[in-house]
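In what follows, a structure is listed as structure tokens, so that the remarks can point back to it.
One protein chain omitted, others in place.
Chain lettering (A and B) follows the sequence in which the chains are written, and residue indices restart at 1 in each chain.
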Amino acid sequence: MPVTREIWWNVPAWLAIGLYLTSALGVGWTAWTLLGHARAWRRARPVGPGRPLALGAALSRVAIEVFGHVRLRRDPAAGWAHLCLVYGFVGLFVGTCLVFVHDRVVPFLHGRAYLVFSFLLEWAGLAFLAGVGWMLGRRVGGRAARLERSRVALGILLLLGAIGISGFLVEAARIAVSRPGFEAWSFVGWILAQGLVAADVDARALHRALWGGHAALSALFFGLVGATALRHLVLAPVQILLRDRRAVGALAPASDEEPAAPLAPARLTWAQLLDASTCVRCGRCTAVCPATAAGKPLDPRLVVRATLRAMREARPLDALVGPDELWACTTCAACVHACPFQIEVLDKLVDLRRVLVERGAVDPAAARMLEAILDRGNAWGGAPADRADWAAGLDVRVLRPGDETDVLYWVGCAAAYDPAARRIPQAVARLLQAAGVDFAILGAAETCTGDPARRLGEEGCFEAARARVVATLAGVRFRRLLTHCAHCFHVLRNEYPARDGRDPVVHHTQLLAELLAAGRLRVPAPPPSGAPTEAVTLHDPCYLARHNAETGAPRAVLKAVRALEAVEMPRSRAQTFCCGAGGGGAWVEVRAGRRIAALRMEEARETGAAVVATACPFCAVMLEGETAGTRIRVRDVAELLWEGQARAGP
Amino acid sequence: MWVVAELADGAVAEPTLEALGEAQELSRPARPGALAVGPATAGDALARLADHGAGRIVLLECAGGPAAPETDAAALAAWLAAEAREARGAPVLLLGETPYGRGVAPLLAARLDAAIAPDAIAVRPAADGALDVTRPAYGERLYATVRVAAGVPAVIALRPGALGVGPAETGRAVAVERRPAAIPPGLRVSRRRRVIPADPKTVDLRDAERIVAGGRGVGGPEGFRLLAELADLLGAAIGGSRVAVDLDWLPWERQIGQSGRTVAPALYLACGISGASQHLAGIQRARTIVAINRDRAAPILDVAHLGVVGDWRPIVEALAERLRARHGAGPPASSASP
Partner (left out) sequence: MNALVLLHQGLDPSLALEPADGGTARPRRGDPLAAASDADRSALECALGLARQVTVLSVGPPAWEALLDRALARGAHRGVRLWDDALAGLDAAALGRVLALAVGRLEPDLVLAGERGLEGGTGVVPALVAARLGWPCLDAAVRVAFEDGLVVVQRRLPGGRREEVAAEWPVVVSVARDAAEPRYVSVRARRAAERRTVECWDLASLGLDPATVRRWIRLQVTALDWPRPRPRRTPAASRSVSAADRLRQLMGPGPGAPKPGSPARVLEGDPGGVADRLLAFLEARGLLRP
């Protein structure tokens, strides 16, 4: 018997026609539903700047995600299961295409090629079934808390399982009829065939029936791709290709038309609708959201689903999401970071906030904060003349308009007005002086960068604040802009007009790491015993670690303080858990559940560290508020470095 | 120099005595006069103003009933205008800046075309017969001194409690002159309609006269139910420390402390609260603090006016039992007195 397989063996013409017909119907249905989505995207707003398509980089991103599943494998078990499923599916699909080629174009599946082909396909099928099986088991066993109970999802998994199993059974039935020896390479089918023979089943009839069933199920599958979350098979590569290349968490300016009008889908950008269409409701966003974890009424997944619903039902989005959900968000972007497709949950949420703000429906504490930014130039309502009070006795140069300096130290409002944060610039200033850096501050001329206003959704206030800062900066000359606040850093770097040609904004941890590496700052001597005396855990600020992908610099600085031994919290680096201050959270607290900072402090305590290191004054203030009853010290990395130096002596 | 006397509950209000003391200092060697508008029965109370330095006491009699500042001011101004025509100099009036005083002073000043200096905390004679009045300004950060020239009529409203009441000197009697109050017709007045009593259960803690508060030592929501019973019997509101709110035993509006409400009740009864500094910061202005705590070294016992070392539960139960017995069937009259 030739080492090959007759493609249409035992398949009557009508069944073959049925296959093509039903498949065409299925594909047609999917195309139709996807076109419906596409029509809605086209009616939406165009995206603003920030989305140039560097095709090469984008394509490689797609390849990495589709074939490497990098983001999915952050949840290792689920990620690998899905990878198996995908490889299995892709393998089987490619196999079917090759069969088509063999049948219609050039027959090549003979002999060794056929054996290798069959063997590999068995593994593909097994991988596919293993993935599906794992997912079914997780759902049925109820162990994945972030998944929703969904009959549709269960049905799809069962369908996929049925397709896989029926595929093997078709093969088994075919083999059972004649059982040629070489088919042992299709080992699963071979083993099953033995069983069929032993059961004395009418293999031909079974084969025909199973073949028809397999075809029907496949056609159903094609049809469901458009109508269900399976949509992501088509849309995910598109979404990953086209997603925004702005930094995570950098917000786009608001559109200019009626700001207070209901947020109809047409007022969102096509990108926001595209990624809502891609969402598979895996719940990773909700699982990492600090507000959800603290019991606040925010559920990022619901925001995305509401967007999709709004799009399909042509209803305004603000009718589907309530204000309480919106104000709990700290804009930490953990949701965006966790999403396998990097769906911009944050953009939708802030757009909703913008609508509320324009209607005046804000918390009075938020209103006072915004008015303070406009009237006093800082969210605390402090006097501008008091801004340099932290520098008393430190001999720090204050720039006048027209002056020049190498490094302009942008101190920010938190350190100027919040007593708990004052030590940070004091430590930084002393370190810079020790390293001989030529730096100066703006003093009373500094005003709010507008970050809290923008995160709350008050674009007008942000634009006014930004214009003020830009004008101030234009009046002085400097080479580098230094800040110790992660929020100022993010805004100045990503949301301000580019400072053509000049060096980008640098965070104090970055500059300190640079100075340590260059030897301009002395590494403090180790403690007398030689071993670290205390454990320290670093709390990565969201706006530094996630929004700007900087996790190395703070660690480099900490490493230099050899009296401290670093331990990492479970949620660290880009997976860091917010301190709760972002998005206006430092001023407006949604009174539900627990304080977000309390949750983070619990996590810090569990590491057994005596010191919690931070790299942002907001984190320092929020976490310090949770240290009552513990002996934990919260210190910025600059303070720890300075303490280390002071301890070590000259 | 005259003092406008305010009558409350049949007696002269304390701020009036303060004003009288100040007026006496300023008008030496002469004595200030005291003016009041009220029913005829007020005469006896007013007679005691002689003990505090009044040289002349005039009661403008009007029918009983709740006084409206408009009618009182009109009557006073009419009398003063007539008096000023006879006597030399422009009248200078002192009164306490109570709610009554706040209502009457501007009306008097307008009718007399006088200078008005409210919220005064000191009055000193200055050169040429002028008066220097000191009052807080810029949110209590600075003191402003204003000068009223001699010969200019003035109404000076003194902040209650700023000057204190001097000792009474008995032995001088001054007859109360009674005159009819001349109220011009067609005067537009405001009317007090009613007083809405405070419900201790719902009153904002910042306004509550009495507070019963619980902390970690209370142990749980069921403990707070017992405290609520005691609070009802005392006519008090319920509050708690940050721990109690964090553990969800109380809603956040009931949190007392630096990050919650700052309260100034007449009575603050703390059960099972250790007295962390951020909590003590919120009760600094409580007039009487009673604390019950098992731990002798609890910081709150240092600041309490009366401390009790022991388990709060049996003590609270005993208190409640005794209060119930005292009041017979129901809780006492509400903390409001009309």
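Note that in this section a contact is a pair of C-beta atoms (placed from the backbone, for glycine too) under 8 Å apart; a residue touches a chain by one contact, two chains touch by 3 or more.
All values reported here derive from a predicted model rather than from experimental measurement.
From the set A:148, A:418, A:463 or A:534, the residue in touch with the chain omitted from the display is A:463, counting the whole complex. Of the listed positions B:162, B:245 or B:273, the one in contact with the omitted chain in the full complex is B:162. For the chain left out of this panel, the touching residue among A:360, A:436, A:497 or A:608 is A:360. Residue-level contact of chain B with the missing chain is found at 18, 21, 70, 73, 99, 102-103, 105-107, 109-111, 113-119, 121-122, 132, 135-149, 152, 154, 162-168, 188-198, 200, 203-204, 207-210, 234-235, 266-267, 280, 283-290, 296, 299, 301-310, 314-315, 317-319, 321-323, 332-333, 335-336. Interface with the hidden chain, as seen from chain A, comprises residues 259-260, 357-358, 360, 362, 364, 366-367, 370-371, 374-376, 381, 383-386, 444, 458-461, 463-464.
Quick note on the criterion: only the chains that are shown with their structure count from here on.
Averaged C-alpha coordinates give centres for chain A and chain B that are 59 Å from one another.
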